[in-house]
Every structure is written in structure tokens, then in C-alpha cells.
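Some chains have been omitted; the remaining ones sit where they do in the full complex.
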Amino acid sequence: MSPAGTSPKPSNAPFNEGAAHHAAPSRFGVPALDEMPDDVRAVCEESRAKLGFIPNVFLAYARRPEHFRAFMQYHDLLMKGPSGLSRAEREAIVVTVSAENTCLYCVTAHGAALRILGKDAVVADQIATNWRTADLSPRLRAILTFASHVNEPGFTASEEEIAKLRAAGLSEQDVWDVAAVAAFFGFSNRMAGLMDMRPNPQFHELGRPGSSR
Amino acid sequence: MSPAGTSPKPSNAPFNEGAAHHAAPSRFGVPALDEMPDDVRAVCEESRAKLGFIPNVFLAYARRPEHFRAFMQYHDLLMKGPSGLSRAEREAIVVTVSAENTCLYCVTAHGAALRILGKDAVVADQIATNWRTADLSPRLRAILTFASHVNEPGFTASEEEIAKLRAAGLSEQDVWDVAAVAAFFGFSNRMAGLMDMRPNPQFHELGRPGSSR
Amino acid sequence: MSPAGTSPKPSNAPFNEGAAHHAAPSRFGVPALDEMPDDVRAVCEESRAKLGFIPNVFLAYARRPEHFRAFMQYHDLLMKGPSGLSRAEREAIVVTVSAENTCLYCVTAHGAALRILGKDAVVADQIATNWRTADLSPRLRAILTFASHVNEPGFTASEEEIAKLRAAGLSEQDVWDVAAVAAFFGFSNRMAGLMDMRPNPQFHELGRPGSSR
């Protein structure tokens, strides 16, 4: 190419110069802990005691306490309530849907949760990249196949796919739970997209071999 | 065509012979009123008193009371709670998203709500078919444009589109509310698709000129 | 949010303030009745005598009489000519395709025709929202499944799908007619999109229980 085509940039220079990690949990701002209602602050402090930091999703929703409460109540019912799905299976659904929706916050935060609860960081990473090529048991493959279908626009369940889930050992309530977790996180992914929610940097290493958790 | 091509079916015969309206509110079955917990039954009965029938979404969720409560609490916060968006505007968001997701239950039930609250059955029908070609004010067009974007997989909000909403008179909380209503109903649409939720036939005529409501 | 975030709009305000129904049948304008050639005006007046108003599609095409004639002749052959498909079945094809193409004029006008000819306003509304979840007989489901396929870009018919239609009782001519109606209205939908064709408001209520027709 012409001399104008030469580039002074040395080939081994560091990349992404001048870019800083964008640290604000939400584009709408977050309240200080002492500005939060007591119940909201209590949830945040409990989480900090357990993880060592407050996940940004708590801070972002704390901006509107009524929304914080409604979201967390539904979230906890789906993710921690009684179900034939293990907690790790539910996190696998969340990571599957969030990866398909390319949701940075949810893939990062729930990817960490899946590494911890599932005790298999390799499979957790695989699901975060492409659940279809992950090393899955037939039961987990059936679950994630359905979760991915739920995540599509215009989803309606066929009798055939419900029968396949039943054949994989899921009860009717379990089928409901797969769909509810998948669909709720499609909602949550979009709220993260609204707020430009940023994952806490600690999530990147949680649950990895070199990590204390 | 050959004589084999002739068809004995008279050209003016009724269509869809032998098909019955599928009346079950949910493929998973619904409890009788007297099997419901008191608080759930109270919601159902209140609704019947007001509308003359119990919307099938109540019956379908009553199958699992904890899910009923979490869903209705979040729903009511979003659809009836304080907001700079009028209730009719919120219903217009629901109909827009539900039409894009081709959700039979939600388009039918919330189409009726929009006809009643918006007091314009023509525009309500237009939004149920194609919000883009509906007769919208600039404010409502801005709202539905954003709601439709939220509904896309992989949604993230740009600064530009938020600025457009602010320029149309929406507060930051209003922007949040547009996204929350749109995303929550993406979730709800998928739950209706899971359950094969059927709209009560009464919804088809509610809010029309010839209707008493 | 900050005080700037508060919104003075009362939550129950009417919605869509300032928007008027856009009444022009076509963006290209329409001729007065006395400017039309005799044969074109006769069609318009016959329609007004029958329905009480002139459907805007007639006025829009009357702008160019040669196009009016070619369109109406083909339309009438497909929709009213001899066929093994009932007229209601043909309207169901039109509504299916028009809903997939989100054509406001055609969904509204032919939705009304389907309610009248099919004598089942509930199923007509279902098809206008999502034919897949409508209460369809096996024959009508086979017809609309094929019509929807025809509507896709790059359509080619497989032997398998033609065999399914034959098994559902359709003759070869009927198969042709399903495809011809579906494809012709894909054409018609795009002409409506060109002209920004607006449905007459009367179509919204025709064929409903409270209507005289």
C-alpha cells in the first residue's frame, strides 16, 4: 500500500489503551446504603457479608425500593424455592438464556453462581459460550433445550417437547419451573440492558480453581 | 385439472367444521375456587365481581399459589402503581409487546383493557395489529418504539434512545417503567405460551361500541 | 430519581392525546366518485349499497383505473370464483398472511369478512393474532400451515407438504388456490404498505355480536 498505509503502532503494544472499566452499577445511579429503606439495606448487607461485596443488581434495583422488593421476591421464589430442579440446574438455565441474550451482567454474575453451585467450572464456562456444545447429561440437555426454546420470541410449548421433558424425569411443576426461570431471566436480561448494569469485577474469578470460593 | 381435481365441497360451506373452542385456561389444569388459598380466591372473586368472569390468567396461576402471589404483586406494581405513564399507556405497551410475540392470551385480554382504558377501540385494534402504522401521538409513538426495542433479544438501551424518550416528556422513572412493563410482559407472554393459556371469550367484545363495558 | 425525574402527568390521564385518526384512504389521494370511469364507479357504488360504505381499497385503486380493473378481476377470481375452498376458508388464508405481514388494512378489512363469512368471531380474532394457537379443525390447520409457508420469502413447495394437504381432503386445484390466495395477498399487503392504506373504521365492528352485520 501507499506510504500513507504505514502505521506507527508497534505490533506488541498493549491493547485498549485509555479505556477504563466502567464502574457505575446502573446508568440511573444508585443510592448510598444509608439512603435505603431498612429491608433493602438489610438484603444488601447480608449479601456483602456472604460474598464480600454487594452485587450491582441489588444496588441498581435499590434505586426504586418497590421494584427491588417485587423483583427479589419473585427471583428468590424461582431460584431458591422448592423445586425438583436443583439450584445449579436453575443457574444453568439462567446462564443459557443470558448468553443467548448476550447479557453481560447476567452471564458474568450467574456464570459465577453456576461455577460455585455446579462445582464444574469447565461446564459452567461451556454453557456461558454455547450450551449446545457443552458436556451435558441427557437430563440437563433436555432442560436447556427447552429453556432456549422458551427464550425465543413467540414461544409456545408443544405437547411433544413437554413429553420429552417428562421422559427425562421432570414433573409438571419442574417443566413450569424451567420455563419460569428462563422467561423471568429474559425479563431480567432486558432490565440489565436498560440500566447498562455492570458486573462487579469479583464475579469473574469466583468459583474458579484459584479462588477461595 | 383432471377430474380427480374436482372437489365436492360447496364453495359457501361453513369453515372450520368440527373445531371447538378450546376452553381449558391452562394445559396444566386449574384448581376449583374452594381449593384455593383464601387470598388467591379473594383475588379471583373480586375480579369476577368487577368483570363478570374470572380471567383465565388468575385460574392458571392459582395452580401454584406462591407463583400467583409473586406474579400478581409485580404485575400490579407495574400496571397500577404510581408512574408518569397512564394506565392506558401501560396497556398499549403490553399490547405492543404481546402482538410482536403473537401471544393469543395477552393480545386478547390486554387488547380489551386497552379499549376500555384508552377509550379508542380503533387505535387499540391498530396497536394489536401493528403499532407502527397505528394513529399515535408523538409521545405514544416514542413509548412504543422503545417498548418494541426492549422486546428484542439482546436488547441494550442506547443513550440516544433514552434522550429521545426524555425529549418526549418522560422522566427517568418513566423510561424505567416503559422497559419494565415491556420486559415483564415478554416474561408473561412466555408463561402463557407454556400453559397454552386461552383467553376468556368475553375479552373479545369488552370495550367495543356495542358492549356495556 | 432526582426531582427532574418527577412527572406531572396524572396516572389516569387519557392516552394518545392529540392523535387523530388518519382518514385518507391512500397517501396518493383518491378520485371523487364523479371523476371515476363508469365501471369503476359502479363497483364502488355497489359496494356502498351492500356494506353502507366504500372500502378504502376501492378508492385507493380507483386512482388508476387500469390497475383497479386488473386487481379486482384477479381478486374476485381468487376470492369468489369456483374452488373447493369455501369463501370463509379463503378469508382465513388472507387474514393469516396479512397478520404475518402486519398489514393494518388487510387484517382489519378481511378480519371483518372472516367474522361474517365464518360465523365465528372468536376464531376470526384468534387467526388475526396467531393462527398457530387458534382453535382450528385439522383441515383448516393444514390450509393455514401451507399458506404461512407460501408467505415466506424463497418459498418452494415440497412433495411432502402437498401430500399432507391432499390427505386433508384438498384437490390439486385446492392446493393451487391456497397458494394463489396466500401469494396474491402478499402482493396486496405490499400495495397497502405502499399507499399507507387506512381501513375504514366500520370494519372494526362488522361481524361482531353487537353488530347488525
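So that you can tell them apart, the chains are marked A, B and C in the order they are listed, and the count of residues begins at 1 in each.
Everything below uses one rule, namely that contacts are C-beta pairs under 8 Å (C-beta built on N, C-alpha and C of every residue); 3 or more make two chains touch, one makes a residue touch a chain.
These figures come from a predicted structure and were not determined experimentally.
Of the identical chains making up the complex in this file, 3 are positioned in the shown model, whereas the full set numbers 6.
Heads up, the rule we're going with is that only the chains that are shown with their structure count from here on.
In terms of the distance between Cα centroids, subunit B is separated most widely from A. In the contact between subunit B and subunit C, the residue numbers used by both copies make up over half of all numbers at that interface. Measuring from the averaged C-alpha position of subunit A to that of subunit B gives a distance of 27 Å. Once the centre of each chain is set as its mean CA position, subunit A and subunit C turn out to be 43 Å apart. Centre-to-centre separation between subunit B and subunit C, using Cα means, comes to 23 Å.
Shown for subunit C are the residues that touch two or more other chains, namely 1, 130, 132-133. Residues 1-2, 4-22, 82-89, 92, 99, 102-104, 107-108, 117-123, 125-126, 128-130, 132-140, 169-174, 196, 201, 204-205, 208-211 of subunit C are the ones that touch subunit B when the two sit in their complex. Across the complex, subunit A meets subunit B through its residues 27-28, 64, 66-67, 70-71, 73-74, 77, 81, 100-103, 150-157, 162, 172-173, 175-176, 179-180, 182-184, 186-187, 189-191, 193-194, 196.
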